[in-house]
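See structure below.
Apart from one protein chain that is not included, each protein chain of the complex appears where it belongs.
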Amino acid sequence: MDKPSIGAPRTEADLIALAARVQANAYAKYSDYPVGAALEDDRGRVFLGVNVENISFGGTLCAERSALAAMITAGSRQWHRIAVVTRDGNTPCGICRQLLAEFAAPDAVVFCTNGEGKSQTYRFWDLLPHAFDAEL
Amino acid sequence: MDKPSIGAPRTEADLIALAARVQANAYAKYSDYPVGAALEDDRGRVFLGVNVENISFGGTLCAERSALAAMITAGSRQWHRIAVVTRDGNTPCGICRQLLAEFAAPDAVVFCTNGEGKSQTYRFWDLLPHAFDAEL
Amino acid sequence: MDKPSIGAPRTEADLIALAARVQANAYAKYSDYPVGAALEDDRGRVFLGVNVENISFGGTLCAERSALAAMITAGSRQWHRIAVVTRDGNTPCGICRQLLAEFAAPDAVVFCTNGEGKSQTYRFWDLLPHAFDAEL
Partner (left out) sequence: MDKPSIGAPRTEADLIALAARVQANAYAKYSDYPVGAALEDDRGRVFLGVNVENISFGGTLCAERSALAAMITAGSRQWHRIAVVTRDGNTPCGICRQLLAEFAAPDAVVFCTNGEGKSQTYRFWDLLPHAFDAEL
């Protein structure tokens, strides 16, 4: 889902608002923990994602990975900012950090918020120090 | 990525063409096996996906799951048809079958094609017989 | 965990008993659905596994995959029989079918049981028809 940037540069609040809106579509049947994510690529395009749970829990996709899949599907290959909205303002899990790392700009940032004022900003690479980087 | 249905009903060939087009965006750095998928929901909307590989192979998302994530993010909860384009016309893996099952219509069908004439149609539930269905 | 075959050939009931015993070790904190699995390789060795859940649901490992990891770690590369014990006698999920397929004998069988008399036997390849088999 691609929301082209229009007019003034998108603010952190804009990105959070997009994530908060899509959070309503989360499929969180088993955890009751809906998550929305808005991922902005290096051209200012935004891709949205929600968690997609599965009766076999290991099949669950987090919102961050859903948004990333949308970005790659659209042909983008680098992201700069992501907003993640949960009920408690939690951070991306390690699985999502691993997937986001494949396409993260050196200065990528992560906004984690509960959508109601509590917000924390992280530099992405601070969340995955000493990342796995084998030459395969 | 949401392509609203316009005019005449979408044919199998239409769906395959959409999947073939997006296949070019696949991120298949490690397998060199690009995949494109086009998933149609019960309202005739189509969602696209490609495989998103990762240096930690276990983080890889297949095209089918990418498309499914887009569908859920858009608020849809049931799909009827999916087209999957690969170089050899292969079927969805068991992981994707598991995720697709959570949202598959009873008569859902899967079109597998190499994009060059070789095509096979499966009833989805024939691909995942005796599906896991615990009451959690 | 390697239980060498001793004396008379192991019966289906033996394999189920081993799976039922290890089920008590399952870490099913989020689903409250403990699973135990006993996987027998082509040399008659048995490997045990339980589900390992994670607060990020997508990180969850099923019992079948845990047992498979033990088998591969021990150097085995083919299995013939697996017993899976759950409270309702359910089948392996699609994810596990995908992983088991990589190492399944042509005549591999799956015993699914609730550990209290209800049991069903499947030929493994009937559970994953038209399996994904690209040449990578």
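The chains carry the letters A, B and C, assigned in the order they are written, with residues numbered from 1 in each.
Everything that follows uses one rule, which is that a contact is a pair of C-beta atoms (placed from the backbone, for glycine too) under 8 Å apart; a residue touches a chain by one contact, two chains touch by 3 or more.
These figures come from a predicted structure and were not determined experimentally.
Asks: Which of C:I16, C:V52 or C:V109 sits in contact with the chain that's absent?
Replies: Residue touching the absent chain, from the options given: C:V52.
Asks: Please identify which residue in C:L15, C:V46 or C:L61 touches the non-displayed chain.
Replies: Looking across C:L15, C:V46 or C:L61, the contact with the absent chain belongs to C:L61.
Asks: Could you list which residues of subunit B touch the chain missing from the display?
Replies: So the residues of subunit B touching the missing chain come out as 30-31, 53-62, 65, 93-96.
Asks: Across the whole complex, list the residues on subunit C that are touched by the chain not included here.
Replies: Interface with the chain not displayed, on the subunit C side: 1-2, 22, 24-27, 30, 48-50, 52-56, 59, 61, 65-70, 72-75, 77, 95, 98-99, 102, 132-134, 136.
Asks: For the chain that got dropped from the picture, name the residues of subunit A it touches.
Replies: Answer for subunit A: residues 31-33, 86, 88, 90-99, 101, 122, 126-136 touch the chain left out.
One rule holds in what follows: only the chains that are shown with their structure count from here on.
Asks: Taking shared residue numbers divided by all residue numbers at the interface, is the value for subunit A and subunit C over half (same) or under half (different)?
Replies: The interface is built from the same residue numbers on each side, given that over half of them are used by both copies.
Asks: Counting only Cα atoms for the centres, state how far subunit A is from subunit B in Å.
Replies: Each chain reduced to its C-alpha mean, subunit A and subunit B end up 22 Å apart.
Asks: Subunit B to subunit C: how many Å between their CA centres?
Replies: 28
Asks: Which integer distance in Å separates the CA centroid of subunit A from that of subunit C?
Replies: About 34 Å, centre to centre.
Asks: Got the subunit C residues that touch at least 2 other chains?
Replies: Subunit C, residues with two or more chain partners: 31, 93-96.
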